[in-house]
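A protein chain is absent from this complex, but the other protein chains hold their places.
Presenting subunit A:
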């Protein structure tokens, strides 16, 4: 039942794209939070350095997506024809 029309297109692994997104966003925000957030920006957020905290959380999210993709890679069904397996 599950293996209907098994023409798996071998789509690339979205988890690496999400890791890239959060990696870059996390890095930028962390750097902003550490060195470039102006006092008025801090004051806006009631004294919370939201850039720094947000950046750290996003970096962790990026690492989590990478780890997940590494630990549970996409398994191509055996019937898959040889057309490009996603490079991830």
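The rule we apply is simple: a contact is a pair of C-beta atoms (placed from the backbone, for glycine too) under 8 Å apart; a residue touches a chain by one contact, two chains touch by 3 or more; residues count from 1.
Simple rule for what comes next: contacts and distances are computed from a predicted model.
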Checklist entry - The hidden chain: which UniProt name fits, "Na+/galactose cotransporter", "ABC-type polar-amino-acid transporter", "NAD(P)H-dependent oxidoreductase subunit E" or "Glutamyl-tRNA(Gln) amidotransferase subunit A"? => result "Na+/galactose cotransporter"
Checklist outcome for this item: For subunit A, residues touching the missing partner are 1-5, 7-12, 14, 17-18, 20-22, 24-25, 28-29, 32-33, 36-38, 40-42, 44-48, 50-51, 54-55, 58, 61, 74-75, 83-84
